[in-house]
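For this depiction, one protein chain was excluded, whereas all remaining protein chains were kept in their positions.
Each chain gets a letter, A, B and C, in the order it is written, and its residues are counted from 1.
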Amino acid sequence: MLNVGLLGAGRIAGVHATAISSHPGSKLVAVSDINTAAAEKLATQYRAEARTTEAVLNDPAIDAVLIATSTDTHSDLIERATAAGKAVLCEKPVDLSLARALECRKAAAATKRPVMIGFNRRFDPNFAALKTAADRGEIGKTELLSITSFDPAPPPVAYIKVSGGLFRDMMIHDFDMANFIMGAAPMAVTAVGSSIVDPEIGAAGDVDTAVVTLTYDDGRIAVIKNSRRAVYGYDQRLELLGSQGLLQAQNMLENTVVKSTTSGVTGAKPTYFFLERYMPAYAAEWAGFVEAVNGGKAVPVTLDDGIAALAMAEAATVSAKTGAPVKLASVLG
Amino acid sequence: MLNVGLLGAGRIAGVHATAISSHPGSKLVAVSDINTAAAEKLATQYRAEARTTEAVLNDPAIDAVLIATSTDTHSDLIERATAAGKAVLCEKPVDLSLARALECRKAAAATKRPVMIGFNRRFDPNFAALKTAADRGEIGKTELLSITSFDPAPPPVAYIKVSGGLFRDMMIHDFDMANFIMGAAPMAVTAVGSSIVDPEIGAAGDVDTAVVTLTYDDGRIAVIKNSRRAVYGYDQRLELLGSQGLLQAQNMLENTVVKSTTSGVTGAKPTYFFLERYMPAYAAEWAGFVEAVNGGKAVPVTLDDGIAALAMAEAATVSAKTGAPVKLASVLG
Amino acid sequence: MLNVGLLGAGRIAGVHATAISSHPGSKLVAVSDINTAAAEKLATQYRAEARTTEAVLNDPAIDAVLIATSTDTHSDLIERATAAGKAVLCEKPVDLSLARALECRKAAAATKRPVMIGFNRRFDPNFAALKTAADRGEIGKTELLSITSFDPAPPPVAYIKVSGGLFRDMMIHDFDMANFIMGAAPMAVTAVGSSIVDPEIGAAGDVDTAVVTLTYDDGRIAVIKNSRRAVYGYDQRLELLGSQGLLQAQNMLENTVVKSTTSGVTGAKPTYFFLERYMPAYAAEWAGFVEAVNGGKAVPVTLDDGIAALAMAEAATVSAKTGAPVKLASVLG
Partner (left out) sequence: MLNVGLLGAGRIAGVHATAISSHPGSKLVAVSDINTAAAEKLATQYRAEARTTEAVLNDPAIDAVLIATSTDTHSDLIERATAAGKAVLCEKPVDLSLARALECRKAAAATKRPVMIGFNRRFDPNFAALKTAADRGEIGKTELLSITSFDPAPPPVAYIKVSGGLFRDMMIHDFDMANFIMGAAPMAVTAVGSSIVDPEIGAAGDVDTAVVTLTYDDGRIAVIKNSRRAVYGYDQRLELLGSQGLLQAQNMLENTVVKSTTSGVTGAKPTYFFLERYMPAYAAEWAGFVEAVNGGKAVPVTLDDGIAALAMAEAATVSAKTGAPVKLASVLG
């Protein structure tokens, strides 16, 4: 039984609390949050205790912590938790600063404790099935990957301002997805972006629509499309062309009802947002963490994976400004 | 080169005129119609001559006739044309009277001339592909067939009154389709019907919505659903369950455009009616006739096929009134 | 908080135990089963007590019982539980004998306790969405319903022999679905069936493939297709034609991955069987029961609904033998 402390009590922490409690091999012991009322509420709901972060980290009975606090605390908490001997599952991104994330990796590596980064989409059953099919060689040698990733609606501009920008905040999931599917990091990143959805996002120095091209040293290519707005729902699709075929992972729909009228043939929309679409993925992610920690195996998404995605976001941010491709090696220094 | 006389100059005759003229192995020589203006017009359009039916049948240079006149003339014209030595392709049904159709078969058989009945749907590329897959054993042994066949809108009640009723006029296509797919005629026919689309159809003694179940001596079952109205277009689908899988032939759509909005995900409607859906089938039907006649081979849809479908329509008409199953043998006498 | 006793500890009881435990308004208190080891195991898993059925029914602290025992015990247990003042959710069917079920209804009615029958499919999100759309008039006046319901593989012949036959054991779900969607019981039932999947099923006096036609006093028609075997998975679909369109509820698929190769374009199979397909429906069913009982409202699926479906199964069983339509009124006596 893995005894778990949950750092953070916001919306995504609630999702993780459900996953931790529902898993037969883990138990939610404690919850901490700077908002103590929120911590109390979540703890009560799952029959756990509300504590300070310090108390969670100092409790030798706690085996693992799940970090679901704000991004600016991730690196610190990873360092403190691993130093305290805990296994860690930390929400993405590792940090907004690549330099800080690299320091964090160094510190965490010294403790030899497992650190997993919460790229939950790898655990989506559809994307996982596509990956499995590709790895089995069902479409031969892979050549060209396309990722479509549109949010249903943009977040408030206040959030945009502290988010680190679209590439670090939103596309980072797609960078990790590219690394997952392609099984390698790209050589270079070329980005274009604009603020066509909402000019205020542009005024805040960010983009809301972007296309990024990734090139690999073996000649493969990947392209990622992001938009902060798809009014029809959360649009999350993959296409992978190979020498012997094409694999596509399509959207999950709200239901399977189809209506034919004089206006056409209408089916349901995609599920609305990440909570609807990726709820099973959060459970599978947690199961993967528990299995790795209990079994003494490597976690399925490493801190290195978190840093690779962050470096790509950094490269894309630069490329979107200069127009020129940015080599990943140059960003990683 | 097959020289062809076309009997009839209505809408469906126009479809056949195109097929005859476009085929490299046939030539439209003459057109006849009781409406001589219509015959003139169609003949001019296809560089053929307008003639009387008698003149067409007496012309030794004419090898084949296509009968696309009103149903009540079919038997007579098949008899006259075969007696005149012509190969015949006659629109369905052979006759509204099964007894008359049986006489016609006898007369035609005596001439040994090929007579093909125009069950064009056998030549639809989708249904033909389903049949081929089933015959190749792709779903093992066949067990249960479902035919969905809905017209976009009911015909005028005046037409209904002389049509012979839904089973002879509309479902006869589906009876032939069942015979085509199952490769055998059923043992018994059970029908239910009602006039729920338009009470005037009921007042005229007909039904507009019907379900017919066919049972086969080897235990297989088929079910046919008909409605005179599907406002979204011509709904023409097959489903065949077998011991190793299911085959479905779905509708042809107007185009492949799909629109996702807050209202759902909307694609195009099925093509509107038989002219849109089955135009390629009419050309393939004609090609099949030409190939058989020129090659001295059996025509792909025989007068026997026409009589089998007619007998099923007769049985269904009786069953819809009594509620009881009607054995096909009892109808064929 | 609704305190619940679970009668039965087999596979389906386990599904209900999860639903009861996961619902915030109900608590699993006790489990009984003639197999006491099974009861112990299930009780332990959900932190409940294993007891005798008598002890469960006699415990005043228990508000409701869920009956998930073998079919032959349903009527007795409904009578005993309602007599003991419990609210009841009983798995379908009420009984294999319509006469016994009618007695049970009388006894239960006298207690005025709520009795709900477990027709879980009404709670499937897809079928429920179709029903809602139809009730909102999105396709106008309803005319023709089709239900496709194929199991992935036939049960053992030993089970078939005690099952009451396909119409009572399998199609009963579809009879209830027809009643749910059409909002009325049919006037007459016409059935055909055969044992083409497995001759041993026929030797045991049952059919494995059947088509049933239902006619309604307002002219509407429904058709139900059942097969004990669809090797590609659990095939559960509805189609409802109305004066202004068609509604279809299609299968749930294992995932959304589509592969295009030289062999064609291949997507995932339907989810395998009822546990995969209807798991969310069991949770929604339980929520509906809890809401009704706690709120003093009518349960969403009544004992009358259970009896209506059973009467249709009875009628179909007779019709499949005689070939003739059977009036529902004649069965209900």
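By our rule, a contact is a pair of C-beta atoms (placed from the backbone, for glycine too) under 8 Å apart; a residue touches a chain by one contact, two chains touch by 3 or more.
Quick caveat: nothing in here was measured; it's all calculated off a predicted structure.
Taking every chain of the complex into account, the chain not shown here touches A, B, C.
Annotation: of A:D235, A:E254, A:E285 or A:E314, A:D235 touches the absent chain (contact as defined above).
Of the listed residues A:A83, A:A107, A:I196 or A:L332, the one in contact with the hidden chain in the full complex is A:I196. When the missing chain is restored to the complex, the residue among B:V258, B:V318 or B:L332 that touches it is B:V258.
Although one chain is hidden here, its contacts on chain C can still be listed: residues 230-233, 235, 253, 259-270.
Contact residues of chain B toward the unshown chain are 125-126, 129-130, 133, 138-139, 244-252, 255-262, 268.
Although one chain is not displayed, its contacts with chain A can still be listed: residues 143-144, 146, 148, 150, 188, 190, 192-197, 209-211, 213, 215, 218-221, 223, 225, 227, 229-232, 235, 239, 241, 243-246, 323-325.
As a working rule, only the chains that are shown with their structure count from here on.
Look at the contact of chain B with chain C and you find the same residues on each copy: over half of the numbers used there are shared. The greatest centre-to-centre gap from chain A, using C-alpha centroids, is found for B. The most central chain, judged by the distance from its Cα centroid to the centroid of all protein Cα atoms shown, is C. Mean C-alpha position of chain B lies 41 Å from that of chain C. Note: centroid distance chain A to chain B, computed from Cα atoms, is 58 Å.
Multi-chain contact residues of chain A (touching two or more other chains) are listed as 259-262, 268.
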